[in-house]
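A protein chain is absent from this complex, but the other protein chains hold their places.
So, chain A:
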Amino acid sequence: MFKQIGHIVKRNPVFLSVRYKAAYEGDGKTTVRVINQEQDLGLMIDAFATYGFRLNNGITVLGPIAIFPRTILSWQVKSSKEITEDSLRFFKLLEPKIDLLIIGLESNDRSTTDTVFRAARAVKLNVEILATEHACSTFNFLNSEARSVAGAIIPPLHVEVNEDDMLKSKLHYENLYKKELH
C-alpha cells in the first residue's frame, strides 16, 4: 500500500493532496445520523423477527410488545384477532397522555386492519395501524422526536431476510472477540 503511494507521489505529487479530500465540506454537507445509537433519545427497536424484538439497549423481548418512550412491556395478545377494546384500554389510562398509538399487525390483510381499527375507534384513541416492519420504524423516529407515542407491536408472520440481515444476526450471536483464532 505504501509502495503504491510512493509511486503516485513520484508521478504526480500535486494531485496527492487533492485525492483524499472529502467531496464537499461546507454548510449543506450530507450527514448520516443513526438514531438507534443515541441512548438519550429513548427506547428504539433495533431488529424484529418472528419470535420477538431486539431493542437498542440490548434487551431482546419475546412475543408481542407494548413499547413506550422509556419503558417496555410484554403484551398479552396472541394475534391481531385478539386486539379488542379491552386490550387497548390500557393505553388510554397512561399519564402523560399519549398522542398516538402505533399498532403493528403481523400481516397486511385488510380485514384484520378493519377489525382493529374499529376496536381502536371504540376506545377513542388516536391510532396508526401498520404492518410490523413499518410500525417499528415509525415508532423509532417518532420517539426520537420526543413525541409521546406508544407502540403495540405483534411480531410478523413472515420476515423477508436478505443476506445483510443474515450476516448481522450471525455476528450478533457469535461474539467474534471471544472466539478462538484458528
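Here, a residue touches a chain if its C-beta (ideal position, glycine included) is under 8 Å from a C-beta of that chain, and two chains touch if they have at least 3 such contacts; residues count from 1.
As a convention for this text, contacts and distances are computed from a predicted model.
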Not-shown chain resolves in UniProt (candidates "NADH dehydrogenase [ubiquinone] iron-sulfur protein 3, mitochondrial", "Ribosomal protein L19", "Neuronal-specific septin-3" or "thioredoxin-disulfide reductase (NADPH)") to "NADH dehydrogenase [ubiquinone] iron-sulfur protein 3, mitochondrial"
Given A:I35, A:A131 or A:V159, the residue that touches the chain left out of view is A:A131
The listed residue (A:I35, A:L100, A:V123 or A:V159) that touches the chain absent from the view is A:L100
The missing chain sits against chain A at residues 99-102, 108, 110, 126-128, 130-131, 134, 138, 142, 146-148
